[in-house]
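Shown here: the complex without one of its protein chains, the others still in place.
== subunit A ==
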Amino acid sequence: MWMPMSMLKHRLMKHIHSWMALLQWQPERMMPRIRSWLALLQPVLMMQRIRSWVSMLKPTPMKYIRLLVLTDDLPCASLALAETQCVHPDQRAPESEQLDTLPGRPFHDIHIQAQSRLDKIARLIHFAPPATIEPTRVIEPDELAQLNDWLGRIWDETSSYEENFRQLADQERLIDEQQAALENFSHLNIDLGMLRTKTRFLDIHVGLVPRENLRQLEGAVTLAGHILHVYMERGDNTHVVIVGATDAKEASLDSVLTAAAFQAIPIPEELNSEPAELQREFASRLDAIVEERTTLTETLRHWSEPYHARLREAQRTLMLAEPLVTLDNALRSTGHLAHLAGWVPARAIDSVRQRLDAALAGRYDLTVRDPLPEERPLVPTVPAKSRWLTPFSLLVNQYGIPAYGEVDPTPWFAVTFLLMFGMMFGDLGHGAVIVLAAVLARRKLPKFYLFGVFAGISSMGFGLLFGSVFGYEDILPALWMSPLNDPILMLKIALGWGIVFILVACLLGIYNRLMIGDRAGALFERHGLVNLLFYLAFLWGGYGLATGAGFGILPSLLAIGSLLALAAFQWRHLHAPTGEKALVVVIETLDTVIVYLSNTLSFLRVAAFSLNHVALALAVFTLADMMGQFGHVVTILLGNVFILVLEGGIVMIQVMRLQYYEGFSRYFSGTGHQFLPLRLRRRTAAS
């Protein structure tokens, strides 16, 4: 968006002052900001914030709507629904067989053609896109048809300019080929006048032919009593001379030459006598083409200028007509009555009704109901709206969209991702570089740069805890300790974190199944309640073993009992011969034990990478100490770049792996589809 220079300057100065205030400690300016930060810590505000975060975990309740309107009112109704931005069309055909026609189809087709024409025109006529779509108005089919006809007429004229530009390009290419051909001829010791003149007995064609047609053409000219000689190959074209006797077969050769896209190259008179004159001639012809192109561009500009405003308005009209075009497949009608169904967030039902009242003055029938259990897979999921969570939701969506009813894992994903990334890559300096890089990339990655900022801040936070700045551990006193000081403690913390992570993942999985009414699944399916019981018993016994008390009878009974319950459930639900069932159940049961053990141990990598970070820095310092002063600096710089790029990348991948495999596979199906409401496009791609 363009901004006046004065405003830009003003904003810049404001930022600089606020930064200066941070650096120079001006209490009178800092106090309001600090107060607002402290206010966030007040219990009421904290609770509100926590509530809003928890509400993000819950899916937005949706309603199914069925709207009946007069077919003539469809443009008006579609615009009204688009303005609410709350209706996700349901593409299923209605049950009633009477509703069998697509009332929006003619409108859709005209719109597609009109938009295509406008796009083609815009390639040649550069008009400014509409600044705003406001005020909105209903586009009726007649208006759209008239606009389409007008665009057709304008495109007819514009395409003639396009054709002229193409002809100029062809002429330019031909002169280029001609220059190359004649340059080639100038080295020959023959009378080139022969090539130019058609003799009584000899028929000569000099020109170029697309390379892929050459072989067929060669055979064909042979049949016509001619011979074909290739004298030069250039790009996709081959330069040839075709010579033969002038006889009755010539006519047939012409049609073959045409079919083979043969292009004759004229041989100028001056070729033998004055080569320099010929070159000047070529240069002047090329200049003439350039001039002609400039003139043509100018003519086009003059011709098109009066149309700019109307073309802009045409673009606006097409944007306003888009809602009905988007609805095309979801609309059905029987004569004068049209049917539309869709999904609407429950909280938005009233606003939809109000908007329809205002637009249609009561000439509609809207029925609302809850989604049926069998419709659950069709209900779209409304994404949690939070600027801070947007980059994380992009990563979650790589795995899948939460199904309707499922907990949106984005907030949990964001928190755990940052904690694990920070711990594995804790360094104040490296974190600061990541933040800086992310801020610098904010224009290129507007939706994703905050991810880098948060990851960098997390890394900086853990850097402070570990006392690490670009790998140096003696500059800043650690708020806690360096990972290398007590690796065993780090491993224990990672293990504990892994257990908490897996427990929460299992609980979320159970909650998700209960939300969709799958009680048996929540109890007995993989990662269900019985599975969780097994894991807890397993942990209990494991803790006993680690502390020397042995696995214990109760944990053993619980673990075996829960495994048997899982096996029995599987046995009941498997449809296979007995032998195969037995094999599958044994393997699956063993797999449950192995998976939970390996998944828990998998989190040791969180500690391993925090140790790895320190170890890599030590390796860089050892190498640097072996160098001279200059080499030392270079090695430190390159070593830090290496750590940032390679280790940073690997840590990122490892955290994603833990999230996807150890987390999402337990509680997140990702089989949903996104809520994409009907809406008005506010700006064009160009604007």
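By definition in this document, contacts are C-beta pairs under 8 Å (C-beta built on N, C-alpha and C of every residue); 3 or more make two chains touch, one makes a residue touch a chain; residues count from 1.
Going forward, contacts and distances are computed from a predicted model.
As stated in its UniProt record, the chain not included in the shown complex is "ATPase", which appears among "ATPase", "Branched-chain amino acid transport protein (AzlD)", "Leucine-specific-binding protein" or "Sugar ABC transporter permease". From the options A:210, A:400, A:561 or A:670, the residue with contact to the unseen chain in the full assembly is A:210. Set against the missing chain, the residues A:261, A:601, A:641 or A:676 yield one that touches it, A:261.
In the complete complex, the residue from A:77, A:224, A:401 or A:658 that touches the missing chain is A:224. Along subunit A, the points of touch with the absent chain fall at residues 109, 112-113, 116-117, 119-120, 152, 155, 159, 210, 212-213, 215-217, 219-224, 249, 251-253, 255-256, 258-261.
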